[in-house]
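A single protein chain has been removed from this complex, and every other one stays in its place.
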Amino acid sequence: MSMITARSSNRFAWFGTERWSVTPGPFKVGAVILLVHVLFAIGGAFWTPHGFAEMGTGLPLSGASWQHPMGLDQIGRDVFSRFMYGAHIVLMLSFAGTILGMVAGTTLGLLSGYIGGWFDEITQRIVEAMISIPFLALALVTIIAAGPALAGEPVLIVFVVGLVYAPRITRIARAAAMEIATREYVAVAELRGEGIWSIVFREILPNAANVLLVEFSLRLSYAPILIGALGFLGFGIRPPTPEWGLMISENRNLLIASPVTVFGPGLGLASLVIGFNLFTDGLSRMLGQRPVPGA
Amino acid sequence: MSIPRLLASRVLFSALTLFLVSILIFLILEALPGDVATRILGRDATAKALAVLRGQLHLDQPALVRYLHWLGDFLRGDLGVSIATGRSIADVLGPRIVNTLLLSLFAFTIYLVLALVPAIIQAVNRGKAVDNVISVITLLLLSLPDFLLATILLFLFAVAVPILPALATISEASTWQEMLRAMVLPAVTLAIMMAVYAIRVLRDSLIEVLRSDYVRLAELKGLRPRAVLFRHALPNAIVPALNVTALNLGFLIGGVVIVERVFSYPGFGTLLIDALQLRDIPLIKATVMISAAVYVGANLVADILAVLLQPRLRTSR
Partner (left out) sequence: MQKLIEVRNLNIAYGGAAGWTNVVQGVSFEIARGEAFGLVGESGCGKSTVAYRMLGYGTINSFVQTGEVLFDGTDLLKLDATSLTRLRGNRIALVPQNPTTSLSPGMRVGSQVREMIATHKALPDGMTMGQRIVELFALVGLPDVSHRYPHELSGGQQQRVTIAMAVACNPDLLVLDEPTTGLDATTQRQIIQLLSDLRTRIGMAMLYVTHDLALLAQIADRVGVMYAGQLVEVASGDTLLSAPAHPYSRGLIASIPTMDGAKRQARGLRGVLRRDQMSTGCKFEPRCDFATTACRTTPQVLEPIAGARSVACIRWQEVAAPQPLTLVARTDGEVSAKPERLLSVADLTLSYRKPSLVDKLLGRTNPSVVRDIDLELCAGEVVALVGESGSGKSTIARAISGRLPPRAGLISLEGGLLPPTVKDRSVEQLRQIQYIFQNPDASLNPRRRIRSILTRPLNHFGLEAGENTLEAVLENVGLHAGYLDRFPEQLSGGERQRIAIARALLVNPKLLICDEILSALDVSVQARIVELLRSLKEKHAVAMLFISHDLAVVQQLADRVAVLYRGELMQMSDTASLLSAPLHPYTEILLEAAPGLKKDGYVSRLPAMPASKAAPGVGCPLAGRCPRQVGSLCADVRPPLHATGGGFIRCHIPADELASRTVSPEHKRSAGTDGIRVLNS
């Protein structure tokens, strides 16, 4: 696989200036956007101009102003403060859910792809069935099934994101493992009498790392959308915690009177996803370069 | 493998998948530990209400029996009765499915154009400005959550420049023109959301195919560029895009939930949300099963098309 050989020898010099200058543009732009988001989220977690649940901070529907850059919602809460506070929630839920899905999916997929046989057959049928349920439906049904006690809890959202992602990541990891398992260095390890775990984690995982890294980044890009959609439909984080999808849903009534209350958080959400997407794009280009056709 | 045998094995696999889906849905909704009735009605429900609900759901019977009953009824076409409305689920679902089918068909038509044209333009002009501009646009659109894109389109074309209705409420009394006008915004939203994925995949696979040995040989045979593109490159490049299209149909079903909700379109998606909000378990099971069946069916069709497009696959599996 060409992705593996494309790296240069200074693979650990991640932050060298030389490296930065040859990094693809999208990756740089994406990284900067994400950095801004992370800083904003950290700031928002500790300080906001107004309380995120504080009502009556100004005249509702008064539009954008210096005091209220994103206007005020129906009950007079400052949308920008809510937006700022929500940033770390969106980021943390996205990361936690994606990591959960990644760990479960990678482990299952690599094992399934390497071991093959009945184990693979059964895993794949279940994965197939899970993927066949449209992901939003699967997420919503799981939330309903969890019952009123868990509804709106962050842990449920994280679990749901993981649940939706795991089968999809399993597939990717399995395909990678199956391809790598045919490599002769895996046969060399087998002939040495190495165990399954040793082969999966020593020989296969490092070589699937590029594929999985891109997959992780890709899934991460979509996590804020998924979480936002749950919030938008009213099945996400419990109000008044300001998750951005929920805010867009709440303020949609004000679309005519004060569009900034919808498009402010919308811009935030979109820019976060753009950042992730650019990052993913650049990452896959860096890791998956095609070899220049030679003479 | 001969085509009929291939077809039979694919159909069988699809059936198996749907069977597993039914088990999964049942497990998630009814077989999790804890009392189903309490989970539906909440902790402060009265004992009487709980008892009524238990009776409706036959919760006194063991889970396996309930599952087999449900599956048997489902296979016979009896979808059960909605708890919330007391109406037959088949009657509730029928018109909603028709509405969503119309919307999807409309969206799918727009999608085909939106996916093919930019991807071909990009692949042919790879590395040039057009390619980059389209790439940036698709990346931006890809980053827009569907509910946000729907809201933006609604704001632009129904609020700022009110040329289209904001609410796509249609009824049996609506005329064709009214229905079409009502469906434009939701359909365009869905089409864009699907197309952005397909454009990227199709572009990449087309570029890969354009780099392939057989395209080079076709060029060096002295074929005209148009012949090379449409006869040698596109048929082979379209296969990965087909898979994305099948995945997209899965997305379409999810997207329908959101888009119908934004535009208040009386379709399958709004019904699912209503069912979920009312915790109407029989209705939820039926809608989810149907959406999974649509997805599995779409994949089946894509698989078969891929085999028809790539004769190689006929023997190698």
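Note that the chains take the letters A and B in the order they are written out, and that residue 1 is the start of every chain.
As a convention for this text, contacts are C-beta pairs under 8 Å (C-beta built on N, C-alpha and C of every residue); 3 or more make two chains touch, one makes a residue touch a chain.
If you're wondering where the values come from, they're calculated on a predicted model, not measured in any experiment.
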Full-complex contact with the absent chain, from B:14, B:151, B:205 or B:236: B:236
Listed residues A:45, A:150, A:175 or A:209, member touching the removed chain: A:209
Residues of chain A in contact with the chain not shown: 4-5, 7, 9, 22, 183-185, 187-194, 202-203, 206-207, 209, 292-295
Residue numbers in chain B that touch the chain omitted from display: 127, 212-214, 216-225, 227, 231-232, 235-236, 309-312, 315-316
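Just so we're on the same page, only the chains that are shown with their structure count from here on.
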Centre-to-centre distance between chain B and chain A (centres being mean Cα positions), rounded to whole Å: 22
Touch list for chain B against partner chain A, complex: 16-18, 20-21, 23-25, 28-29, 32, 34, 38-39, 42-43, 139-140, 142-148, 151-152, 154-155, 159, 211, 250-251, 253-254, 257-258, 261, 272-273, 276-277, 279, 284, 287-288, 291-292, 295-296, 299
Residue ranges of chain A in contact with chain B within the complex: 26, 125-126, 128-137, 140-142, 144-145, 147-149, 221, 224-225, 228-229, 232-235, 245, 248-249, 252, 255-256, 259, 262-263, 266, 269-271, 273-274, 276-278, 281, 293
